[in-house]
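Here the complex is missing one protein chain, while the rest keep their positions.
For chain A:
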Amino acid sequence: MKDIIQIKNITFNYPDQPLLFDQLSIDVHEGEWTALIGQNGSGKSTLARLIDGLIVLKSGQIVVDGLIVNDDNIFDIRNKIGIVFQNPEDQFVGATVEDDVAFGLENRQMPREEMHKVVESSLKEVGMWEFRDRIPANLSGGQKQRVAIAGIVALSPKIIILDEATSMLDPRGRQEILDLVTKIKQENNLTVISITHDIDEAATADRVIVVNKGTIVEEDKPDNIFGDIRKLESIGLSAPFTSQLIMALEKRGIDSSSQYLNDKRLIAWIKQLVSNK
């Protein structure tokens, strides 16, 4: 598979702070859902800003879809990337839902007629068309994030970065946003990078990269990473609920293959255990 984002030996620190990344390299494959997990301060969100050229590298190189991130390419690169940030309140630029979705299109000087069509189809895509006249104060957190996603869909990027986009939402809102992004990803064949604390969110990814203190600790399929609870705990991450349940069962003498299972597979495995007795 082609690498859509190549991060090569980057070094970065904020002014007056210790080095955050030292010679870090990451590849993101096209069409894949990559989850970046790690503790607070491990540099995950900084990475998203570096990829989009919102902050400037000290050394190293980032290549997005064949373009090197620098001052000349910055607007072409931002056309390819849509970011959903953490705080739904702070990324709502427009006075109403419609105006917010139109904001990115206005920046690209799209003619008005076309803009109205795109705004309508994007809002319908995320199921917020009925809310187009609402002001942000009258929307829930999940609804605001939907609008943020509509704003990105309108620009039809190749890459969506979720920068802890679900961390301020309730469990239902979180699941709705993830389902929505999954749908949009499949329909448009997008690459998704989700930066998250939520292990269950990371468990749905194709590939998980564990970052700790600015370096990559591990990089594998979620099944392999979430099976090893002790290792996760050693870098300050908690294991998904299913893995914790399997551990608890192992302590009581019920042997599993110590492999990560999602809800469905766990239920199937328990059913099998019960019927074998």
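As a working rule, a residue touches a chain if its C-beta (ideal position, glycine included) is under 8 Å from a C-beta of that chain, and two chains touch if they have at least 3 such contacts; residues count from 1.
Everything below uses one rule, namely that contacts and distances are computed from a predicted model.
Per UniProt, the protein behind the absent chain is "Energy-coupling factor transporter transmembrane protein EcfT"; the candidates were "Glutamate synthase (NADPH/NADH) small chain", "Quinol:cytochrome c oxidoreductase quinone-binding subunit 2", "Amicyanin" or "Energy-coupling factor transporter transmembrane protein EcfT". Across A:E32, A:D65 or A:E98, the residue that sits in touch with the chain not pictured is A:E98.
Check A:Q109, A:N189 or A:S275 against the missing chain and you find that the one touching it is A:Q109. The chain not displayed touches chain A at residues 49, 52, 54, 75, 78-79, 81-83, 85, 87, 89-96, 98-99, 102-112, 115-116, 119, 135-137, 151, 155.
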